[in-house]
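Please see the structure below; I have some questions.
What follows is chain A.
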Amino acid sequence: MKKKVLSVLLAATMVASVLAGCGSAAQTAAPAAEPAAAEESAPAEDTAAADTAAADTAAADTADAAADTAAADTAAPAASGGGTYALVTKSAGNPFMERMASGFQEAVEASGGTVVIQNPEAATPDAQISVVQSLISQGVSSIAVDGNDANALTAVLTEAKDAGIKILTLDSDVAPDTRTVYCNQAGVSQIGQTLMEAVYDLTGGEGDWAILSATSQATNQNAWIDAMKSLMESDSKYAKLNLVEVAYGDDEPQKSTDQTQALLQNYPDLKVICAPTTVGIAAAAKVLQDQKSSVKLTGLGLPSEMAEYIGDDDAHSCPYMYLWNPIDLGRLAGYTSIALVDGSITGAAGDTFTAGELGSYTIEEIDGSTQIILGPPFKFDPSNIDEWKSVY
Partner candidate 1 sequence: MAEDLILELKGITKIFPGVKALNNVHFQLRRGEVHALMGENGAGKSTFIKVITGVHAAEEGHMFLEGSEVHFKGPKDAQEAGIAAVYQHPTSYPTLSVTENIFMGHEDIKSGMIQWRSMNAMAQKLLDSLDADFKPTDEVGTLTIAQQQMVEIAKALSTNAKIIILDEPTAALTANESEKLYEIVERLRDEGKSIIFISHRFEDMYRLATRVTVFRDSQYIGTYDVNGISNADLIKAMVGREITDMYPKEDIKPGDEIFRIEGMTRAGYFKDVSFDVKAGEIIGLTGLVGAGRTETIESVCGITKPDSGKIFLEGKEITIKEPLDAMKAGIILLPEDRQKQGLILSWGLGRNVTLPIQEELAKNGFNDEKKERNLAKERLEEVDTKAVTIFQPASSLSGGNQQKVVVAKALAQSNMKVVIMDEPTKGIDVGAKKEIYEIMGQLAKKGYGIIMISSEMPEIIGMADRIFVMCNGRVSGCLQRSEVTQERILELSMEKGDAKKGGAA
Partner candidate 2 sequence: MAGRSGREISAVPESGIKEKLVSWEGALVLILVGVNILGVVISPNYNLNNVLREMPRYLAEIFMMFGMGYILVLGDIDISVGALVCLAGTVTVLSSNAGAPFIVAVVICLLVGLLGGMLNGFIATHFTELPTMIVTLGTQIIFRGIAEVLFETWGNGGGTASMTDTKGLMLLAKKVGPFPISFFCVIIVGIIMITVLAKTTFGRKLYAIGSNKTAAYYAGIKVERIRFICYSLLGLLAGLCALFLLTATFGSNTTTGQGFEMEVIAMCVFGGIATTGGKGNLIGGFIAAFIIVCLRIALGQRNINTQVILVIIGLMLIISVLVPSVSSALAAKRKKAGT
């Protein structure tokens, strides 16, 4: 009997401590967000110049740059409303997502909006569903999602849309009819083309090459791989290239390492590995460089992760690689969110708005869905890697 009373008392104190713990966590979480944000934005400001420089070079190719400057004036003043703008990343603990989130935050806060950034506990659509559900409860104005799965989020996003929340995607898309617009870092075919070209260049036009991808269900990875495959079939230029295997490293360093080593051993004539994933490319780069292999590497990678491995000589495994600026991608999503919420765009193809210092963008109809293209992938090579490795 006494024992039971005691256990209840203990349980009660436990509740109390949980309550206290949560209470304090909640209290500290709110103020903590602001100084953190301030700190984040300070260095971001410093690099803003560099960013815009990059954006400029990047945007140089985009044909619609000129047309947008006209619309810039009208869109700018409208983007000063309140509201809460949410970003759902792929998962916690990923620096690419962190950079993207900081860009998003910067853009929204500059316009006076409140930012909610949610990192799901794991890189699964299930975890994202919970997070989006919670955001619906909170009644946010818009949700920008980096989808972990093309279709799994359909139901929850439809529900959010029905609740009057503007939905957009960035980085990795979901089913087109569940979101208004997709902030695409670069067109799928554009990335496919760029990577194919790099493979062509590094192989010298002929020979064996392989792809090291992330997980088998990653939407954007699969889209890029498909784009590369169809390009090889359609363009006779690549006829002498032989894609020997698509290996999956599951975005785990250990498995990626195993897979890279297996590729090297299974295909002695391998010339190039293309890894369109930030984890995979870093793991593969380390394997190749440690083994002093003659196989060259390219793909998509974070400069900060890859600085060790980029170089023209034989001591470095990766001559050059590509990526877009995640901060800018976040910013673009941030501005797009604001524009959608304040009604300056509806998400229809042809809508034009100004994304702050990024300049003006137009919503395009690509492959039957509405997208905003950030710009072509940016090339990182020995000449610029030192400049970028500390940025993201």
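With respect to how the candidates were assembled, all candidates are chains of the complex that A comes from, given by their letters.
Assume a residue touches a chain if its C-beta (ideal position, glycine included) is under 8 Å from a C-beta of that chain, and two chains touch if they have at least 3 such contacts; residues count from 1.
All values derive from a computational prediction rather than experimental measurement.
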| item | value |
| --- | --- |
| In-complex contact partner of chain A, selected from candidates 1 or 2 | 2 |
| Residues on chain A engaged by candidate 2 in the complex (per definition of touch) | 1-8, 10-12, 14-15, 18-19, 21-23, 25-26, 29, 92-93, 116, 118-127, 129-131, 133-134, 136-139, 148-156, 159, 175, 215-219, 222, 226 |
